[in-house]
Structure formats: C-alpha cells, structure tokens
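One structure, as structure tokens, below. Some questions next.
Complex shown without one protein chain; remaining protein chains in place.
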Amino acid sequence: MSGNTFGTLFTVTTFGESHGPAIGCIVDGCPPGMELSEADIQPDLDRRRPGTSRHVTQRQEPDQVEILSGVYQGKTTGTPIALLIRNTDQRSKDYGNIVESFRPGHADFTYWNKYGIRDPRGGGRSSARLTAPVVGAGAIAKKWMFEKFGTQFFAGLTQLGDIEIPFQAWRHTSENPFFAPSADQDLIARMEDFMDALRRDGDSIGAKIEVHATKVPVGLGEPIYDKLDAEIAFAMMGINAVKGVEIGAGFKSIRQRGSEHGDEITQQGFLGNNAGGVLGGISTGQDITVSMAIKPTSSIRVPRQSIDIHDNPVNVETFGRHDPCVGIRAAPIAEAMLALVLMDHALRHRAQCGDVPKQPIGI
Amino acid sequence: MSGNTFGTLFTVTTFGESHGPAIGCIVDGCPPGMELSEADIQPDLDRRRPGTSRHVTQRQEPDQVEILSGVYQGKTTGTPIALLIRNTDQRSKDYGNIVESFRPGHADFTYWNKYGIRDPRGGGRSSARLTAPVVGAGAIAKKWMFEKFGTQFFAGLTQLGDIEIPFQAWRHTSENPFFAPSADQDLIARMEDFMDALRRDGDSIGAKIEVHATKVPVGLGEPIYDKLDAEIAFAMMGINAVKGVEIGAGFKSIRQRGSEHGDEITQQGFLGNNAGGVLGGISTGQDITVSMAIKPTSSIRVPRQSIDIHDNPVNVETFGRHDPCVGIRAAPIAEAMLALVLMDHALRHRAQCGDVPKQPIGI
Amino acid sequence: MSGNTFGTLFTVTTFGESHGPAIGCIVDGCPPGMELSEADIQPDLDRRRPGTSRHVTQRQEPDQVEILSGVYQGKTTGTPIALLIRNTDQRSKDYGNIVESFRPGHADFTYWNKYGIRDPRGGGRSSARLTAPVVGAGAIAKKWMFEKFGTQFFAGLTQLGDIEIPFQAWRHTSENPFFAPSADQDLIARMEDFMDALRRDGDSIGAKIEVHATKVPVGLGEPIYDKLDAEIAFAMMGINAVKGVEIGAGFKSIRQRGSEHGDEITQQGFLGNNAGGVLGGISTGQDITVSMAIKPTSSIRVPRQSIDIHDNPVNVETFGRHDPCVGIRAAPIAEAMLALVLMDHALRHRAQCGDVPKQPIGI
Partner (left out) sequence: MSGNTFGTLFTVTTFGESHGPAIGCIVDGCPPGMELSEADIQPDLDRRRPGTSRHVTQRQEPDQVEILSGVYQGKTTGTPIALLIRNTDQRSKDYGNIVESFRPGHADFTYWNKYGIRDPRGGGRSSARLTAPVVGAGAIAKKWMFEKFGTQFFAGLTQLGDIEIPFQAWRHTSENPFFAPSADQDLIARMEDFMDALRRDGDSIGAKIEVHATKVPVGLGEPIYDKLDAEIAFAMMGINAVKGVEIGAGFKSIRQRGSEHGDEITQQGFLGNNAGGVLGGISTGQDITVSMAIKPTSSIRVPRQSIDIHDNPVNVETFGRHDPCVGIRAAPIAEAMLALVLMDHALRHRAQCGDVPKQPIGI
C-alpha cells in the first residue's frame, strides 16, 4: 500500500529508479490463454522511449523489454507476467549539482522531506522514465481489450504552450515528432520553431493531451467511489506533471444548462458526448474522452531561487538531458493508463455481473 | 471491491439508497482516544442537507446522525464507527414517470445496462443524497486533522453558470445560500435572480467549486500511482456530477513556462503555489488548492428525447424535487472528501515513515 | 485496513460492540438479481443466537435482522446490502468487576495494550456476539452458492473436551443442543451431564468443530498466497477462540507417505479426500473438509491470578452470562465463514477466467 501498485483486479506493480540497474513491473490478473510475446509490447515502448527526436531528452535507451514469467508456449497462463527493462544510458554526473538542492517545481523537495533520503540520480523514482513499465503493462491491456471488445486507444497533443492543435485524425500522431493529431505542416513547423527557441532559452513549456477509447463496453465502473471517471482521473493525475483532468465536456460543463449538457438518446445512439462516455460513474458505450493539462518540466537551465537540504539559499540551474516538454511523450502513457483502467473494470464487472458487458444501442 | 469503500487505511464504506429506510457508513481505522460525539458530525451534515433554501431541492430531511459503535465514554476506541441516518421524507410517486425511461445525462441508463435492475426511487444509489454519510465521515477526519496538525478545510462556489464569483473570504460561504466566498450583495442578488429564472424554466446549471486545505503536513502522498494529487482527483471526480478537476495552476499550466510555473523556494517559504501544494505526488506543506467543474443536473422539466428500457423512443420530463444546481451543496462534500484523503495519507505516512510529518520551512 | 472487512470481491464490513446500541455489517459485491429478504437470513441467525438452551449464555437476544439497502422489490440490485441487528439485552453491571482487570486468556489485556482504551462491557468488540453479522452475511453467500452451483454447507461439533462425537449425519445437528452430528442419545446425555457439571464448577471447556462444503465448483482459489486453503485457514482462525485449523487429512498428513496421501483419480472421481478438496490452493471439486480446535472460554468463575491496568496483582473471577463452551455455537459461524470464502473466490475466478467453473470428473 505504498502506492506502487496500480489497479484492483488487473494490477501493475512497478519498481525501479531512473539510474538503477533496471526498471520493470509485475502484471497480475491477466486472463489465461491470450497470445503474448515481447513483440506485442515493444512497439508502445518504442513510441514512448527517449531520444527519438531533438525535442525530447537525448538519453539513449533501447527500452528493450524481457518477459520473465506468466507466458508458456506463447500464451498467458494466468500467473503474474513480469516485465524487465535494463537501464543502459545512465550518466549520473549530469545530476551532480542538484544532489543537495531542490529544483523549484520538482519532487526533490517532497521526497527529501518524506523519506529523509532520496536517490537524486536522474530524479530517482520520480523520473518520467518510470512510465516505461506502465506503457508495457498497458500494451497487454490494450491487446486484451481489443481482442475481447474491439476497444482501441488513441492519444495526442492538442496544445503546446499557446499553440492549439485542431484535431484532424489520430493517425497523424505517428507522422510528426509531437504526437499531434494533425497533418498541418505549417502548424508542425511552428511547433518545431517554438521548441527550438525554447531549448535555446533553456526553458520548458506546458501542454495539453487528449486520450480517447473507442468501442468501449457499456457497464464498466462501480457506482460509488470507484467510478470509472474517478479512476480515470486518478490514473491521469498520477502521470508525471499532470495538473488537471477533464472527462467529456469537462470545465465547459460549468456554463452549460442541463437541457444542453445531457446527451439525448435515440434508438440510433446518443446525440452528443458531453458525458465523455461515463454517466453515474459507469461507461455508456460512447467513446471515453479525456483531456489533461501537463505542466512544464522543472529541470531547466534558467536560474531559479531555492534552498538546499541544509535550508541554505541557493541558485538552481539544471543541466543535463531533459524533456523541454514532457507533454510530448505523454500520449502513449495516457493510452496505457486508460487501457489499464478499462481492463481492470472489465474484470471487476464480470466478477459481479458475470457476463461480458453488452454493446449498447446504436454503437 | 464493488467500489463502495473509500480510502486505504482510514476507510469509509457506505450503504443506502435515496428512498430506502436508511443511509449510513462504517468508518474504519480511526485512531483511538479522540473525543467524538454526534455533535462533532451534525454541523457538517446540516450544511449539506437539503431544503435549507429555495435554491436547492425541497426534500425535507433532518439528516440526524446516530453513532452506533466505536465510541466509548465519549472517545474513539479504535474499532469501527458506524453512522446511521434514517430517511424520513421519501415521496416515491415523484419518480413514477421515470421508472422505465432514461433521463439524458443521468445514471439511469448505465445502472440499468450494468445490473439489469435498478432502484429508480429518487435515483436509488446514484442520488446525491448518498454524499451525506461521506460528509459525516469527513467530519471525523477534519477533527483529527485539526487536532493533530491544525489542518483546516474550506470550500465554496466560485462560478455559477456564467457568473464568476471573485474570492473574498471563506467565512462568507456561511452568509449566503450559495456557499459563495463573497460578501458582494449585488453579486448574491444576481445569483438569486438567475436561480429563480432557472427554476421557472425547469432547467439546471453547472458550477465551479474550489476547495482548500491549510496547514497541511509535508510528506503526505505516495510517489507513484497513489499520489496525493491523484487521490484528490479520484475523490473529487467521484463526487456526483463532477466532470473536471484541477490542482494548483491546473489547466493554466498548459501555457506556462517552467521558469514561471515552478514555485521558487526561500528560507521563508514558497514564493507561489502553482503546485497547489503537491509536488511529485507528495504534499509540500503549502495549502492544497483544488477546483472542480460540476455539470448541470439531469433531472429537469425541459422535455428531452430519450429511450426507455424496451428501447422505445420517449420524451422525458422530470418533475419532483431536484437541485437545479448540484454545485451549490457540493462545497461541504468537497471539504469532506479532501479531509478523508489527507487523513488517509497521514496514516499511510506514519505506517511507513513512523513519525508525524514535519511542518516545512516558512509555513 | 483496520481489519474489519472480510473478503476481497464479496466483502463484509462489520461494526458494533457487545453492549452498544446495535451491531451489523455492509455486504458489498453481491451479484444483482438474486431474490433476498430477511427470511433468507433470519434462520441462520436463529441457529447462532444465545439463550436457546441451558448450555449456552443466557443472554436473551432476538437477533432480529433488518435489511437497510441493496434490495429492491425483493431482489438484490448489486449495491451494498446493509444488515442491522439491535442489541436489546445489555446488562453492563455484570461486567463491573472486570473493567480494570485482565481475564487470563482474554482479549482484555491486548486491547488495552494496543489502544490504551477499551469498551469492557461484554467484551466490547472482542465478544463472540460480533459473529452474528457474519452469520447474516454468510446466509447471503450460502444462498448464492446454492442457487449457482448447488453448493451446501454443514458444520457440527465433533468433540467436546474428552468426549469424541462419531459422525453419523449432518441432519442430527439440529436435533440436539450441541450441534452434534449424532443421534446417539446416550452420547447426548453424557454431554448434557458433562456440561451441567462444568457449569456448576464455573469452568469452561474446549471443543472441536468440523465444517464441510459439498458440490464445490472446481478451480476456486488463487495459486499463491490467496490460496483457497490459506483463506479458509484465515477465516477459521479468525473465529473467536479458534487455535488450530486443518484441511483434509490435516495433522495426520505428518505420518503419511506420498503413496498413501495423494488421492488417486479415476474417470469416476477421486478415490479419497486427504486433500480436503484443495490441491495447490485451488478447489478440486471434492468436498471441502475443515476441522478446527476451539479453546475454552476465558470468562469463568474459577478464581485466577492476574494483574489490572495499573499493573497491580489481582484475583479474577468472572460472573455474569457466558458460554461455558463457545464451540457449541461455532457451527453456524464456521458454515458462514466457509460460504463467504467460497463465494468470494467464485467471483474472483470469474473475474480472471470469465466463466462459471466446471464441475469436475465424477462429481
């Protein structure tokens, strides 16, 4: 209960630090009999891994995953699936100057105050590197949800600082280095220029991410507390640097009237999706639509006022390899988290209700 | 694991439906030796209960709480504390017309699809009435957090539809029927007029709520997954009708640079609170600041297109007693949820780290 | 996590003290659509309740159960089922002399040392009275297991002090005041005489209980840690006064060879049941057979050496109403606990494996 397990019935327990020998996870509760190999997992890890463009951290990690258990003759057996990823490109000297200082906006300060000790190399466990095992686990959940229900997961960058990115199509997210769901080359060029300037400034920037699930079974989610939307909010707010989460109409709901917000229903399906696919904490069968705000990274070269572990005032400048916009690589992470939540609730649903959720009207 | 328990070490398990004989909860994990009686709990229930102004539902419920266990000679014993609240003003005929129809934007549809059966009287378990036991449990958490750390909880309405409510002081929330943290009588009058017109229209409206905790110990929250901000997002998104949650700068973070967002630290404390009191999932000792979007109620008189349980098209108009803005009464609920999260994490902290979290610099 | 919840997917959270206003529980995770009323629960409560013969405590409690939630029009809805039982016959003066002293062999000492406070009236929460809510919850589990799989639960007293009770048939347990599965009237008479003499001595006696489940689906139980037999041991050892638990051949296995112990399998079924219905932590489809040792009650009139809360030496004699053999009323409790374990694991099974477990060969 120290929080390193995600999920209730389909669980992921992770371990590792940015500059330790390895990171990984144990995935428990996977139904038996599903075909699974590293080839099902590696592609999502490759989408997330660092060093793939000049706009993300230059750390070189192959993020090669090894399945250590739970699979026999190419099929899941129902026993725990352990995933191991060795760290290969640690350069701890990069972090020498922040071993005793707290970066403004960074977990340095809170880890130190909580535990009285912290692994400062690469941010230790607070590093975004620790999202890799979750992306691996998410690939398993995605596969099961797709085979079982046809559910698919899509995420992309919809805003970079002040640059809004109008949605065109999910497939474009793989065609540019920003996971932008757009083929607008002028827009992409503006983003490139913006990021290049930002990097020269040694600064970082916030972003907005959107994640959807399609062909979601109806009936997933528990009515109180462990609501599907509450669990999604938990999952998304738990991703490094996320400061806000919306489902469906989100903050726009504030200004809406009931007669506008409530999605009307016909025999052909819902006439809108202000609900974002969830009513009363339970999936409606509509697409799940979530967006989230991601803060700018705290590891920047711009000098900032802070204190050190001895309470002395210091000026902090962070050199080394960092993402100037952690939002960029957040898209595959958001997909993975959403997949984990939905699969967990699919298993919870069949525990109590004993059948595959039905596809609802018009969907 | 059907979701009716909130919390990990300090847990609240609730039961009940809107029009059943009673609602209530079992609070488990409360430390022994704290003075506790109904008088500590009733005031928060009174703040939340219906029928206190013409702007909320006219259902008359005294919401009188009875402690059934866990207290001996006025002190908690460490055993479970059961709270019981009898329902007294059920008028099930009010709901006759929606027994077989699904209100657009309501949990009717999802409960029916999930369980194949639902208690339609007053929304059954999906009713906001079910927040009463949580408010009772939250009063216990508030008391413990205050006695132990001086922590206090404040919440209020900061937006009603298009009407923004500039913050003046928390104490004003008890001086108007809207929990508005404002003494601006013109503003309050505008809100009264707006609500009166809305009621005549038989429509409902969204709202924004803000909740703060002050004098929060540093070090609460687990670094991955069970992050303090993730748990807060889970708690808030789990409140009926919430569609979005922000911590600190929230969605404003998207446009911020790292040099602007990261709160600088001095020997006297933090120079800002974009973090909203949480870094890396762990409390910093700053105020926790959260805001949330609440959708308009789905039970409205405006006729709407829908289907019934036989998949036939119907027109739904909902009569009876309903809140035209569920956001109004959400303030004490948000306080309660935040208190439950913080107390739970205070207990989790001392399990692993074995001491009372230290108050941080300058606070 | 203060331990007052039993189960993982089908959970029972209890509250109450022996002499408080009420005891009860919340049952969560029950599948929707099962017919349920108080009439399904009351009979098992009546079997367990005190005052039914001169050989058990003379406290008079009707143990009338009230369902407060989770049932609509006679069927479960999938939401929590709250059970309430009012205490009606508290005589706290009976316990006046033990408020500050620790009875040898009683939880007085440990509660005091753990919490620094305890409710001494009737043993507070440590009283066997707190098994009543569990028996109520167990009746729900029994009903579901029977309707779903035909599973039935039987328990009885197989030894009372030195008196061994050869098994004849389960139906006899309702024909004598000892839950003895025997119609041997001489034996029953010997037990009556023994108990009468014991009562005159003001002493108490240990007992052995056996509990079986028949028509158990194959495949229930998780292979490591949450093994079916481990959970059964947990459940049984958690019943008041239990000091030992055996599954199948139990302690006789020590002297067995593998060629004798391992139950051979034919197309018609197993040729023995040394396994007690569990292999590798998973049910085989054979009968589950469990036995347990129950210690003699610690509330006796025989004077004993002890200390009080001030560490002063005292002589303790306990007057008032007590069971001279708690083992007698333990039979319905053991049935209830076994039913809770099996139902919980049936739900866990279908979460991961998605189907009703098959009946195995020859059964």
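All chains are identified by letter, namely A, B and C, in their written order; residue positions are counted from 1 within each chain.
One rule holds for everything that comes next: contacts are C-beta pairs under 8 Å (C-beta built on N, C-alpha and C of every residue); 3 or more make two chains touch, one makes a residue touch a chain.
On a predicted model such as this, the values are computed, not experimentally measured, just so you know.
Novice: So which of C:Tyr72, C:Phe102, C:Phe153 or C:Trp170 would be touching the chain we can't see?
Specialist: Touching the chain that is not displayed is residue C:Phe102.
Novice: Of the residues listed, A:Thr8, A:Ser182 or A:Gln256, which one is in contact with the missing chain?
Specialist: Of all options in A:Thr8, A:Ser182 or A:Gln256, contact with the hidden chain holds for A:Thr8.
Novice: Of the residues C:Asn4, C:Ser18 or C:Thr57, which one touches the chain left out of the display?
Specialist: C:Asn4
Novice: Among C:Val56, C:Met195 or C:Ile300, which residue is in contact with the omitted chain in the full complex?
Specialist: If we include the chain that is not displayed, C:Ile300 is the one touching it.
Novice: With the missing chain put back, which residues of chain B would touch it? List them for me.
Specialist: On the side of chain B, residues 1, 9, 29-32, 78-79, 223, 347-348, 350-354, 356 touch the unshown chain.
Novice: Spell out, residue by residue, where the missing chain touches chain A.
Specialist: 1-2, 4-5, 8-9, 11, 13-17, 20-24, 26, 28-29, 32-33, 66, 68-70, 72, 75, 77-82, 84, 114-119, 124-125
Novice: Name, in rising order, the residues on chain C that touch the hidden chain in the full complex.
Specialist: On the side of chain C, residues 1-6, 8-9, 14, 102-111, 113-116, 125-126, 130, 159, 161-162, 198, 203-208, 218-219, 221-227, 229-238, 243-267, 271, 274-276, 278-285, 293-300, 302, 304-307, 311-313, 348-349, 351-353, 357-358, 360-361 touch the unshown chain.
The criterion applied here is as follows: only the chains that are shown with their structure count from here on.
Novice: I'd like the most central chain, judged by C-alpha centroids against the all-protein C-alpha centroid.
Specialist: Chain nearest the centroid of all protein C-alpha atoms: B.
Novice: What whole-number Å value describes the gap between the mean CA coordinates of chain B and chain C?
Specialist: The answer is 39 Å.
Novice: Counting only Cα atoms for the centres, state how far chain A is from chain C in Å.
Specialist: Here chain A and chain C have centroids separated by 46 Å.
Novice: Could you tell me which residues belong to chain B and also touch two or more other chains?
Specialist: 1-2, 4-5, 8-9, 14, 114-116, 125
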